[in-house]
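With one protein chain held back, the other chains of the complex are shown just where they sit.
All chains are identified by letter, namely A, B and C, in their written order; residue positions are counted from 1 within each chain.
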């Protein structure tokens, strides 16, 4: 995929300590009430969290394949303020609000231009592949701390 | 589908004021970490809430098609305690904890036998099809009150 | 879950060589055009195929966890004849039409009462967990042959 004429998947960027990730709404995301199905915003937020790791070179797939461990969502508190609709362009803004040895908490908001649609706090725990809590890899902690320092 | 030899979709039951709804976990529900993807428990809980209405003869599809209105999820607070896996049989237990003119709050738990996997509180607002808050239909409120009375 | 008062997930049945599996349509299955999103019928058909195995005591999850192997879909040819809608009760009828050492082909139809909505042929290959073709377990082949014999 090195041909410069070919398009590439969306990628987020950190602006200071806040990660910004773009989403477009497709048919699959909506339901018959005409708006995005409520559970799908959690998918959007997970894409953004995966991108938060990817752009600082944390290799989630490698960590699973080597047996190192994986993040599992432990808690979500989400408020739905306004609905998103087909073809909307959204921006997920994410920032780490708490960093512990075996978990981290991320505040996430979904915006459409100047309108705030979704506000959520998500806690993810790092676990072994058979489900026990585990310290996050030291290199990952360091990467998070550099982000938090802005 | 009146042939008695043919199987029918799962249906929930109220035991007192608590609605019980069964779910089996399929491939589509899991992700590569081997467990159910976190957003999919919200789908399980929505199936249970739809069934809470269906078994007391509230016609959600009719309310949408006639333009009366629709429920929209306004808030979810969810704790993931233990993961579910492929082919698990789960039971979603749901009970109304607050009933207002234009919204209701439901406590939902997902169990696998004696193990509690998920605990959540979900608030749904009744809205017009163009998104404004609206009183829930009086007959629906009455039906909820009868359930709450046990 | 041994309490007889508690509801259980839907289960399919074989009538002769044809497996019958019931589905109810939920919000998550629809899109803003008001009908079931086209990719979701593939999920319905996969639930039915998993149930075809489950009811004859083939343990897919055990086969994955022990490293034995897994089915991977190799080909789907599907015709969408009529749409399904929210709260429809559907019946997936499935029958094995070809059984080879490392794959099988299944004809699947989705009905709503007397109306045929979907007609499809699905070929699934048995593979190792790293993706190479593999003979289906002998006990599974025997079970399929007993079904085919009616």
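Observations, loosely collected:
Criterion: a residue touches a chain if its C-beta (ideal position, glycine included) is under 8 Å from a C-beta of that chain, and two chains touch if they have at least 3 such contacts.
Everything numeric in this text was worked out from a predicted model, so none of it was measured.
If you put the hidden chain back, the residue from A:10, A:98, A:116 or A:139 that touches it is A:10. Chain C residues in contact with the hidden partner, per the touch definition given at the top, are 32-35, 38-40, 42-43, 46, 64, 70, 72-80, 83, 129, 131. Although one chain is hidden here, its contacts on chain A can still be listed: residues 1, 5-13, 15, 20-24, 26-28, 43, 46-47, 50, 54, 60-61, 64, 85-87, 89, 91, 113. Residues 27-28, 30-35, 37, 39, 85-86 are the ones on chain B that touch the missing chain.
Rule of thumb we're sticking to: only the chains that are shown with their structure count from here on.
Of all chain pairs, the one linked by the largest number of contacting C-beta pairs is B-C. Measuring from the averaged C-alpha position of chain B to that of chain C gives a distance of 25 Å. Work out the mean CA point of chain A and of chain B, and you get 26 Å between them.
Residue positions of chain C touching 2 or more other chains, listed in rising order: 27-28, 85-86.
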